[in-house]
Structures are given as C-alpha cells and as structure tokens.
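Below, a portion of the complex is reproduced, with chain positions unchanged.
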Amino acid sequence: MFIHETSLRVRYAETDQMGIVYYGNYSQYYEVGRVEAIRSLGISYKEIELNGILMPVTKMNIKYVLPAKYDDLLKIVTIVKEKPDKRISFRTEIYNMNEELINFGEVTLVFLETETKKVVDIPSFLWDKMKVFF
Amino acid sequence: MFIHETSLRVRYAETDQMGIVYYGNYSQYYEVGRVEAIRSLGISYKEIELNGILMPVTKMNIKYVLPAKYDDLLKIVTIVKEKPDKRISFRTEIYNMNEELINFGEVTLVFLETETKKVVDIPSFLWDKMKVFF
C-alpha cells in the first residue's frame, strides 16, 4: 500500500453560489493529490507522458460528506491499495482544518501507449518506483 | 420514470492536453442535463433556490467509456428512475454524434432547507411537477 499526503488551498474560483466548493471541482483536488503522490516517488506524471504513456480516467466515484469552503486549507490523502496492472486505482480522502473527513472517492486510470492508443501494463519505469510498497 | 434530452457543444476550455475533455468537466455536463430536465417540468432550479431549498450533491459516480472531444455536439440524456424522497438521483448518459454512449453516471442530491440547513422531503412545488412520471 502506498500513502501520500499533500495540502491545497480552496480558490474563490472553485466555490459556487451555494457558498461551498462546486461538486465538480473535487476531481481537480484528486488530480493534485495523485500528481504529488507520483512526484514523491521520484518521477512526475509529466515524465510519464514524455515516456509515451497516457493515463486517461476510466471511472470515478465520490462521496460528499461535508462541504469544503473558500480559503480552507485542505489535507489531501492519496492511497494506492491494490497492486496496479493495466490500471491503477487511487483513493483520495480530503480532510478540513478540523481533521474532519469531508470528501472521499476513487479514481481508476488506465495505462495507454500514446502512439498506438493500446492499453498496456504499468510501465516498468513507474513500477520500479512503486513496487517496494506492494 | 422521467427522461429528458438536451444537447451541448464541447468548449475548448473543457479539453486538456490529452486532446479530450478533462475528466472533471463531465460533472458540468451532468449539471446542464439536470437543470434542463427540471426546466422542462415547468420550474427552474433557480426558482427552487428562490423557494428556500438548496440541493447539494452527496454522491457521484462516473464511467468514462469513450472520450468527448473539442467541438463535439453531445446528446445529454437525464433520467430519474426512482421516486425522489429526501434525495433525488439523476442518471446521465452522454452520446456523441455517432450515437455512441461515451460516458454515463449517477448523481445524488439532497433537499436542504436553506434557512435551517435541515434535510427535508422533496418540496411539494417540485413533486407536483414530477409525480405524473412515477
């Protein structure tokens, strides 16, 4: 299992007229969590793309427990529980400044070869960085 | 069961550097589908809010089958299968111009009294418009 933690400040742009973060913007917070989790392994998602691999999302689910609000400093916890194969699933948990779990969800991405657009196994240059956790 | 159909043009802003619609932007398409579905009943979501009811999202799940691309004219089908109570669930199906199902998902929203922030039953002014379908 691989766990990573980062933090993020809610932007005014991300709120809506209900006075809370718009429900569609959590996917950006999940992205920030994933990207920083991967970076902590010593490789960036940008480098993954430069190495000829794309990672489109194939499914997502989200539970909204409590609202995030403007200027909140959120804790984003990103977890990979299962060994990735052709797919990788990230669980994200978001906590507010009172350490309350306000939102959680799972995002599954598939490894695609950019050139052929074929689904492939997790590339070895990424797996080499992750295998110690599984 | 209540079904409604609308269409929507993909904006450049909604694409990402993968050349497809960013996975987080489908929630906006689902919103457009819901809002136009409600409008077709003879009431707008705006009026629901003006009548003292907020409808925050409590969960969402999405399956990404095929990518939507820039300038695609998408068909957004919005379906309410189950009789709403304190919650209402919308299924959304998105089709491209070749009538392929490219994306589908469910969003559940809860009825909240704006003033008290308490969960309440579907307000009668909305249910009166919908009950014929259930």
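The first chain written gets the first letter, and so on, giving A and B; residue counts start at 1 in each chain.
One rule holds in what follows: contacts are C-beta pairs under 8 Å (C-beta built on N, C-alpha and C of every residue); 3 or more make two chains touch, one makes a residue touch a chain.
For clarity, every value in this text was computed on a predicted model and none was experimentally measured.
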- Item | With 2 copies placed, total copies in this complex | 4
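Please note the rule applied: only the chains that are shown with their structure count from here on.
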- Note on the structure: In whole angstrom, the CA-centroid distance of chain A from chain B equals 24
- Would you pull the chain B residues touching chain A in the complex into a rising list? 18, 20, 23-28, 31, 54, 56-64, 67, 107
